[in-house]
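Sending over a structure as structure tokens; questions will come in a sec.
The other protein chains are all here in position, but one chain of the complex has been omitted.
Entry: subunit A
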Amino acid sequence: FESLDKLAVTGTHNPLTLHLKNLDYLLLGDPAFNYQEAELNERLKRLYPAVNEDETPLPRSWSPKDKYSYIGLSQNNLRVHYKGHGKNHKDAASVRATHPIPAACGIYYFEVKIVSKGLDFLSSLLPLSPIPGWDKHSYGYHGDDGHSFCSSGTGQPYGPTFTTGDVIGCCVNLINNTCFYTKNGISLGVAFTDLPPNLYPTVGLQTPGEIVDANFGQQPFVFDIEDYMSEWRAKIHGMIARFPIGERLGEWQAVLQNMVSTYLVHHGYCATATAFARATETLIQEDQTSIKNRQRIQKLVLAGRVGEAIEATQQLYPGLLEHNPNLLFMLKCRQFVEMVNGTDSEVRCFSIRSPKSQDSYPGSPSLSPRHGATNPNLHSAGADSPTCSNGVTPPNKNKSHNKYPGVSSASSSSSSSPSSVNYSESNSTDSTKSQPHSGTSNQEETSDSEMEIEAEHYTNGVAENPSARIMNGTYKHQEILQAQDISLEDSCASRQLCGGNQAATERMIQFGRELQGLNEQLCREYGKNVTHKKMLQDAFSLLAYSDPWNCPVGQQLDPMQRENICSALNSAILESQNLPKQPPLMLALGQATECVQLMARVRSGSCSFARVDNFLH
């Protein structure tokens, strides 16, 4: 009637060994080990993405230090064999893994294969404790009687017995602090509840000739642990999604709207913010003009026209940069880099440009006056006309920045119909829908800032002009596109130092000297500043290479690098206006991220399935 020996070991197919043999011929050194190591790392990373192994390393093998002398280890410390007498319980011996199970695993799993019969007990978990006290606080599952034992010598009936050929697994759920075992891929049900933290995978043996092999992720598990994890992931996501808000529904909505609104305002997406405020019937704290000013300055920085940005800042926020010499220095350094890049207006005015682009380029001098003029225009027309949709371009930038794959199509289509790209990505209020009908003719006069017009024009033809691409917000990607799509001569032309103009180069060198002077001045006034020195060095190093774009410090020329300085400047302006320098959304995001990390530290396992990036798309 009985005889569990028939339990088939289904699913223990192990293609790994086969792979290893094949690879032996292909790789040098100890390829088998490297390959296995890589596979282990990959699997552990997939299973426990929330674990920071710098803080809490995962168990990967048995510990040669934390073991009884009767225990022998081999095969990269994964195989355990018993070498004692095995006469009575005093001869029992055990070994534990190198590290305790990190709480950030959420759900942790390992398996042991009984290679040679006679195994008496498989204790699986031990908390961190001095070696003599091993028996205390230990949790195990015996092979001879199928009992579970929890911190005591007397066991409870738990599962079936096990013997040679069986694969026994142990899963620790750090979310509800329970544990269950598996036999040959079948879950045997909860064995323990209220487990303490810092448990070690452990195995114990008592009979001579016993051999067991551990699998901490080196090989695919017999039990489908990822399926089990997916259930808990879904549970926790469901818990978050259904978090009860009860009577506070309205309150929550207001908070969310405020978050969106302040985010838009912070980044100067004026028109979108206005449209949003109108749709949600909320108020914007900051003055419209102030938002637009910031927007303009940000766009200048992002376009690489740092000189103009400095000028505009000084004009609109007198005293700001004087009170922030570090910021000013950073800006100037960036301006120098942009001069090398050929994008700053101080060098651009020298460049030889194609007639078309010159025509369409409005030029910096006209910028300020015209901007002032368009402002009232917006206020009168913007309320009931589709104008505001034009201001939506920046969010477009932000979006695409987050997910590159989606951008390629948008950016490639932008050359043919830039306007369609803008509109399709804008928040679809009724007013934006009507925009295409109003046609391009009124774009120039209705747009709330010059930069959009510029963007339209440049994307129409002058693909090599980085400022146009930045306006579309896909600069990083387009930079790549440029290398692929634009013909070689074009890219070469645009990639010459200071745009390849002699006068521009001279201006740059002169500016470099001024910058050097500024640094010395700052040193005198505030003492030496290592960061400044480094910044300056890096910037100047660009000149040491014939092709600065392809040199060790060429990274600086990447338009992406403009973002940090841009947000620093933006934050400084906001701070000077007694507004928060960080939008609440970013604060909330940062706080959530911190919280999840904190959860890992205080051993709350659910952090593993509540990762912030799961909710960011």
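We adopt the following convention: a residue touches a chain if its C-beta (ideal position, glycine included) is under 8 Å from a C-beta of that chain, and two chains touch if they have at least 3 such contacts; residues count from 1.
To be clear about the criterion, contacts and distances are computed from a predicted model.
According to its UniProt record, the chain left out of view corresponds to "Armadillo repeat-containing protein 8" among "Phosphatidylinositol glycan anchor biosynthesis, class U", "Armadillo repeat-containing protein 8", "AP-3 complex subunit delta" or "Response regulatory domain-containing protein". In the complete assembly, the contact with the undisplayed chain comes from A:Ser187, out of A:Asn41, A:Ser63, A:Asn76 or A:Ser187. For the chain missing from the display, the contacting residue among A:Pro160, A:Pro325, A:Gly500 or A:Gly554 is A:Pro160, taking the whole complex into account. Within the set A:Glu39, A:Asp224 or A:Glu575, the residue that contacts the chain not displayed is A:Asp224. For subunit A, the residues touching the absent chain in the complete assembly are 1-2, 4, 6-8, 10-11, 159-160, 180, 183, 185-190, 224, 227-228, 230-231, 233-234.
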